[in-house]
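Before any comments, here is the structure.
Here the complex is missing a single protein chain, while all its other protein chains stay put.
Right, subunit A next:
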Amino acid sequence: LQQQAAIASKVFVQRDYTSGTVCKFQTKFPTELEARIEKQQFEETIQTLNNLYAEAEKLGGKSYLEGCLACLTAYTIFLCMETHYEKVLKKIAKYIQEQNEKVYAPLGLLLTDPIERGLRVVEITIFEDRSIGSR
């Protein structure tokens, strides 16, 4: 009987602080993924994530308006309204799910949403199927 065990290792894509404290991940291609996925594809995923986070943290007219309005209401507005950041986080979650379904799962990889790791890392789990047990 062949038993298939899923064995996983994890790769962590760390934050890139060269632009300050904004949420941005390093686009350097980890060596452990070389056999699994194309560099181009990986970089594209990370770059899209970085762009989405940049959109969440963007300082612009809209965010200032939200901030000023919140200040005038003694910030009680945060109790009822969803902030711009939270809306973008949902977009990000959807994007990651979509990427997992279309690109990463077929390659035996899994992306974990960085928000589940405190926005510290993008965790990529690598699955290897190993056949064990007697043939």
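Odds and ends about this structure:
One rule holds for everything that comes next: contacts are C-beta pairs under 8 Å (C-beta built on N, C-alpha and C of every residue); 3 or more make two chains touch, one makes a residue touch a chain; residues count from 1.
The criterion applied here is as follows: contacts and distances are computed from a predicted model.
Looking at the choices "Phospholipid/glycerol acyltransferase domain-containing protein", "ATP synthase subunit gamma, mitochondrial", "4'-phosphopantetheine phosphatase" or "Palmitoyltransferase", the name in the UniProt record of the chain not drawn here is "Palmitoyltransferase". Residues 3-12, 15, 17-21, 32, 56-59, 63-64, 66-68, 70-71, 74-76, 78, 82-86, 89-90, 93-94, 97, 100-101, 105-106, 108, 110, 112-113, 115-121, 123, 125-130, 132 are the ones on subunit A that touch the missing chain.
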